[in-house]
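The other protein chains are all here in position, but one chain of the complex has been omitted.
Entry: chain A
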Amino acid sequence: MYRRALTAMCLTLLVTTISACKIVKNPSPDEIASSKMTDAERMDAFVSDNWDTKFVPFYKENSHPFEEVITGLAKGLDDAGNQFGVRQESEASPWHFIVRGNGKILSANTESRAATATIDATGNNEPDFLLQLGPVIRGTALRDAVTFLTFSDFRDQIEYAKLGRSLNSEAHDRVTSTLPMDNLVGADVSFIAVFSVTSPGSKLVLTPVEVGVR
């Protein structure tokens, strides 16, 4: 009787300890997969916890000067990809490039909810790329350019898609939502951004990681 009570008490203690352990900072995808949140909530939490500590440092460390990358791209997509890019392990996947640089904002389309600005980053007064400003940010470049997470780490394409969406929202909330949308044209801009290229010569659309406007 006494022994049984002791066992029960130990078990209770054990259970309490385990459940107390569940409250942790920076959960891994595996840990948060077991919680009761929706895919979108789980991915939002994961991204928001890891944006400053994992994602931004990764993008910074793996960025290349914009001019070097486009010079490389002009010579050939696969060569530039092998030198500067990242590609998920699947046939016909796009190459993803992380770039940094400075430029000038030539024009801005802020009418659309998928707002964009054209940027000259090579000093010839010609637009080199579109920078996505949001609130709707398209594509999955932010997700696909990281090498520390792959599709296999996720339950299915829906959960994986929600990760992409959460990263895009984070980029808007933290990076572009505070920009002076009415005073963009003519401003100098510094950027770290990511883009994907499927076929050579296609128009470059960059998703921001860090943007400074002066």
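Convention: contacts are C-beta pairs under 8 Å (C-beta built on N, C-alpha and C of every residue); 3 or more make two chains touch, one makes a residue touch a chain; residues count from 1.
Going forward, contacts and distances are computed from a predicted model.
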- Task: One chain of this complex is missing from the view, so tell me which of "FeS assembly protein SufD", "Substrate-binding domain-containing protein", "Peptide/nickel transport system permease protein" or "Tryptophan synthase beta chain" is its UniProt name.
- Result: "Substrate-binding domain-containing protein"
- Query: Out of A:Ser63, A:Thr140 or A:Thr207, which is the one that touches the chain we can't see?
  - Reply: A:Thr140
- Residue numbers in chain A that touch the chain omitted from display: 88-94, 112-114, 135-136, 138, 140, 150-152, 155-158, 160-161, 165, 198
